[in-house]
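Of the protein chains in this complex, all but one are displayed in their positions.
The block that comes next holds subunit A.
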Amino acid sequence: MTPAPPAPGPPRPSSASPPGAAPRHREGEQGPRVAGEAAERGTERAAQKATHDEGKAQRNGELGDRRGQPAGAHMGGEWHGRIRGGCGPRQRGASSLHLCIRAQEGSIRVSLPGIVNLSTTHARLRQVLVVGEIVDAPPLPCGGAWQWVVTPSEGVRRGTRRILEMLESLLAIGGLVLLRDSVEWEGRSLLKALIKKSALCGEQVHILGCEVSEEEFREGFDSNINSRLVYHDLFRDPLNWSETGETLPGGPLEALRALCRRTHPGPVTIALDSLSWLLLHLPCTTLCQTLHTLSHQDSCRGDSSPGEQVHVLGLLHEELHGPGPLGVLSSLAQTEVTLSGALGQASAHILYRRPQQRPTHQTQWFSILPDFSLELQGGPPLEPQPYPDPRVPSMDPTTHLTFNLRLSKKEREAKDSLTLPFQFSSEKQQALLCPGLGQATSHIFYEPDAYDDLDQEDPDDDLDV
């Protein structure tokens, strides 16, 4: 028997065929051929349900060729079984079309051969079900007769947006983006992913490379990205030990300042690999001043358009520096990403400092693919929860005791009426104020003699004042 349908889907409309109408066939029996389907990295499953009106009898003629086939032949048996929850012979009178598609990022392209009157079908598209939520279908453009381009609904869009947004949001604010990594969770791949994103957006990317060679840095990028990268090599001979004259004159500071003075118009991204190296070789104050100049270049130049932002991406190795320099760089940064992880899964804790807004936090689990694109993950696999042993019945521990835990009525009354010795009640107040006959109060008669020096602050005369 085919398995039951998976997620809670929408309730099936009771498809009562109106009396007298011609028997209709399920238009849904037409095989929806989905282009771009079966992407294993699909994020959401979109099932579209269209309910058709009664006046479709005209189409039934075209569907005649399908009548002979067993139900579910058009789509993979597995999908069909899932949708319909098992079905016997083709049911007449049903009027819903179920498509179950795995959506890739972007759009779903669905073609429905066999349905002539697509415009009517399109008008009848009521609901788009994304796993977990039902969203009203957006208005759809109708392509050719056999093709139907579907923009995924809000829910799907939200999911794919998350993937795009992490890199975009890191680059959105502009200014300095600080990537803090450690020995165990390295940050260079995230830096390269951001560089790739900037390059694909059409920006020119300048890289000040101090820690890895140019070949190693460019590894993994394809040629069109590599053509947009300008690598300033501080790796080969930063301190001018070889004295060949190949190095950039003035050393690292001059190289950094040269980046500030670039006159190339247009948005630009500057990647510093790494800030730690610069911090170890330059005084902290100089570096911070230069960084500030670098990231606020567009405000200095009056002729640049407001849309042009300078992105400065800095890679910082946390363990190499004390809290002072770390704090300074952190306060200079508009976006700060701290990399860590658990159980083999990397995570980024992102702090956004948007201008005139409160800082916001976000934590994202991700992994970087070999081509330096980012893939978001749900989180590390959780430890399996230990099950409570069902065989042991829960026992009432107050049964079968050798002592009595319960109070009889008399005992309870006695307990409630008891006045506690140190509780001040009205009776006690009376007793103190009016000492009765039966009370034996003691009095102390004291006559200080000549040698007694009664000091109120020190009555026992034992303080060393």
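Some points to look at:
Throughout what follows, contacts are C-beta pairs under 8 Å (C-beta built on N, C-alpha and C of every residue); 3 or more make two chains touch, one makes a residue touch a chain; residues count from 1.
As a convention for this text, contacts and distances are computed from a predicted model.
According to UniProt, the chain absent from the figure is "Elongator complex protein 6", selected among "Transcription and mRNA export factor ENY2", "PIGQ acetylglucosaminyltransferase", "Elongator complex protein 6" or "SUMO-activating enzyme subunit". Note that of A:E219, A:E254, A:E413 or A:D458, the residue touching the chain absent from this view is A:E219.
Shown as candidates are A:G344, A:G378 or A:P397; the residue that touches the absent chain is A:G344. Across A:L280, A:A342, A:L407 or A:L432, the residue that sits in touch with the chain not pictured is A:L280. Looking at subunit A, the residues touching the absent chain are 183-184, 186, 189, 211, 213, 215-216, 219-220, 235-239, 241, 274, 276, 280-281, 317, 319-320, 344, 368-370.
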